[in-house]
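The other protein chains are all here in position, but one chain of the complex has been omitted.
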């Protein structure tokens, strides 16, 4: 006999069925495999990229025949040779690598106090304001944002006009390497702050009070206490910033005035301008390799940071 | 806590700079959208709503916006389970090859977007599903997935394992344990992550460009394509509409769960 | 009998005034004539290329019916074999030589008009009169105030002349071009795309640029202070064309061809090219009033003497290297 | 040390056995967290596992709850092996050391959760929740979120949640450790009351000896993973089975010496040339072996130097080192030169005599032989 719906609500019935299904699909004897089952969807999704990487890997071993615009039938390492030997690629790679490191350092430099203030301020209004200020720039497309910068930083922009008032002649603030780095910092700042905030929240305020009572001024409290303890956040944020800026395309293209290409721009050129998919594929793969090695090295040196906060594992 | 004056000054100096950096273009674009003139300038050249009128007329923009919403929704809907499960698995369990798995899961950030775009264009092409919106949603999900996973790990690592045991003890079978206890506990991370995923998908351009066709262009692609000769203030107006929607969403989120959750790892 | 009509056909086009002109001249009248709607895909020509190539390679229906393309890019696609033959279009016989692709058999593409990469400039920055030579760009006061396409397109050949080289040496010896481009590099040029130039002129970032006359003319129409010349070394003349990717269903292929055929009618060309301000491939078109006698609108044999024409075969085979070389100099 | 726990089981227990722990061990890497635990618990009894930090209490409790599987041995609940049933199918209520309340639910929702999960008749749930909230004196607090409750109130929610579905067995892992003294002592009495009221078999883990004495029917004292003694509170206090237990429960003074004579009636030992007699509860004690004799601080009488201590069998002289005022009593710390300078602690409960002796003063101490337990050292 079945209980009345009031005694046995519908949601319970549904849950009972789901529970039985789950037990069939994944019996409790498979417990050990559970984390892998949970990881599976993410692994499969990223697997789409890996499938793509296989295609790209295949293309990287073929050269372009400019009389037919087809890729060669046979495999060759010619593209890799080209990438490693031509100084142009070294220039661009060096610029991207150095750039992404500078961007990471500067971004963290600004993100840290921002996140710190946001986490520590007693005023929830200020906290909300800082948070909203972080999110809004996302909603202005790159192109329009660049136009905004032109109005502010252009030769006849607001800044130059202001400088003109004090007798400084207009100078080029855009379309150079610093402008690209600046743009990347601005683009990365929200990500870095969002990743730092949980790590800073996890540092008890009392530790700072303790350091003060023990004779450390705020600078030394930062250096000896807050900074070392926020390392998981810094590592997590740093990894995100360094990988995203290393592989960025839009900002060097828009704020670089065409002369400040990063690797992704060189890849774009090969795929889209010269139709040389082989070379583009080679550059892509090498960038992935460099990025992944960088990530691996950071993991080895500093741990995975907030990307997988160690916590108490079971 | 009484902070020293020099500390406040230094911190505020950085924060103020950051705020200017973050907001200056937004403010300029916001102002420029109300211009009565034909070019984006700040301060605006007279005040009018004519560019808002212009975009209200443009049905292709509206459709593209709608498609972007769909794409962002698909992306978020996929990212929530995939990222949540992965985040919880990474934070709570000892996983073999965890480091390699993490490097693997960071591939979306180490592969340049063009590479991801071309790769997925070929993969989806092979599957013969290009031109539909859901592959674009999946693609947006894949390339930003680390954000979702990160947000969840940050919440889940502070989740006490006792909580699930307590639920088991209360008689909750595995699935309901997960649904009623684990999930709500990591909800702040899930919300943070979903919001980021949604926003990023709404704005995704480069990868979408390779996956859409003329019948399925999304808003960022539409905008990019339409500025082949001259940039007019209608783009500023679109941005402002975007910002307004975002502001609304953020206000809603604040009402529903409180914005402070972004600052808490618990 | 006519095959079944599709509800719409997709034509890839450049945005802004480019697509406006195509719509006014070709698409609208085509729709009126056939009842088939035309949807314009505004993906960049460069960016549609791999999408089409991948579709053909994967034997899928391509994402567009018609590609409006630079002749160079179109030739690449033709060489790769992804384009349909258009030789049987009835209106081709009414076209000038310009319509015929060079170095290709038949009509895997059809050229529809010519255009010139002029030297556009801001008159107020040249108080002593319009620049006469590409070498005028080396004037120290123009440092940081000139712009080129970011792959150098349109500039390689005039640079060969300005650098003291001969056009006949292309592609064998282009050192003079590279030497001149290196000098230009010292001038810290901005590199960009069509919309960038407009923006830069508008916002006072640059005083001179090598760009297509159409863009300059559009900017002028929008109230930007701009003029253009064909300098004494000459300016690159090139053509754009239309082509159809392989893999379309029979009926759609038929109607896509009808679209191109329609684009080759005098009526369509007149309106389309008035919009673009460019000379067409059908005899007897009237130049727009503002361009009568303009060197960027060649009509007579002698007009072409100032313009540099290099066969698209040479261009296609060497462009990658030229782009690479240009980049190497500019990114240094 | 090392009493075989099995030997301590009261023979011929009448009541039905609720929990039976049979030779259970747990090894983590090279840490032997629990060693050969062996005991039965009859239905309806309140058992406390008492021991210092790290003695394996939580490990044992978690195995009983079925969260961890023993490395060896087996645990039976109502005759069924624990591992045969998944955790959510067991009728065990547990209060966790850190409470593990569900932070996103109200107090009432927390209490209702086990009822919903166990599919009690949905119509009766609100009424049951209310009844149990009343039981823990939280009537009217049901609507509060967990973080709106004070520590003591949270505690009681956790208890209600563990009890509401009327489990066969209640497990408590140091549920009071986090509370302040006053509240903790109140809650101990509350526990006693509730357990008696419901009659549920209970196992409580604590390192607070007072709590163990106050709330339990039986105490198990653990140390280093081993069960040291299982006994009624009074017996554990009065007749500790070894020196560890004697020291861990109560304030105890130790005198070290050597056994001189060992009979069934008692033991005589020599310390620093003095002879004392005492009683034996430690089965391991042997004649001629070194021993430690324990006497509680409250069993010692204190008198002025050369004063009379009536008929007390053991008398030593000492000097007051410190006297510590604890309110209801005074603790004297007294150095006894005659016993190699051992420091003895003595309670003075009599408010009349309070502060009778000051530091430096010479005093006389005495106690009964029957209050001195002698253990193997």
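In order of appearance the chains are A, B, C and D, and numbering begins at 1 in each one.
Everything below uses one rule, namely that a contact is a pair of C-beta atoms (placed from the backbone, for glycine too) under 8 Å apart; a residue touches a chain by one contact, two chains touch by 3 or more.
Bear in mind that the values here come from a model prediction, so they are computed numbers and not experimental data.
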Residue in contact with the excluded chain [from D:47, D:158 or D:213]: D:213
Residue among A:164, A:178 or A:217 that touches the chain left out of view: A:217
Hidden-chain contact residue, picked from the options D:298, D:317 or D:361: D:298
Residue of D:248, D:332, D:357 or D:375 in touch with the missing chain, whole complex considered: D:248
Where the missing chain touches chain A, by residue: 204, 206-207, 209-218, 220-221, 224-225, 228-229
Hidden partner chain, residues of chain D it touches: 52-54, 150-151, 177, 180-182, 189, 207-210, 213-214, 233-234, 237, 248-251, 296-299, 324-329, 347, 349, 351, 355, 371
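Here is the rule we go by: only the chains that are shown with their structure count from here on.
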Contacts common to chain C and chain D (chain labels): A, B
Winner on C-beta contact pairs when A-D is weighed against B-C: B-C
Between chain B and chain C, centroid-to-centroid distance (C-alpha), Å: 38
Rounded Å distance between chain A and chain B, as computed from the means of their C-alpha atoms: 13
Computed distance of Cα centres, chain D from chain B, in Å: 55
Per-residue overlap in chain D, given as positions that touch at least 2 other chains: 86
Shared-contact residues (touching 2 or more other chains) in chain A: 28, 147, 151, 271, 277
Chain pairs in mutual contact under the definition given at the outset: A-B, A-C, A-D, B-C, B-D
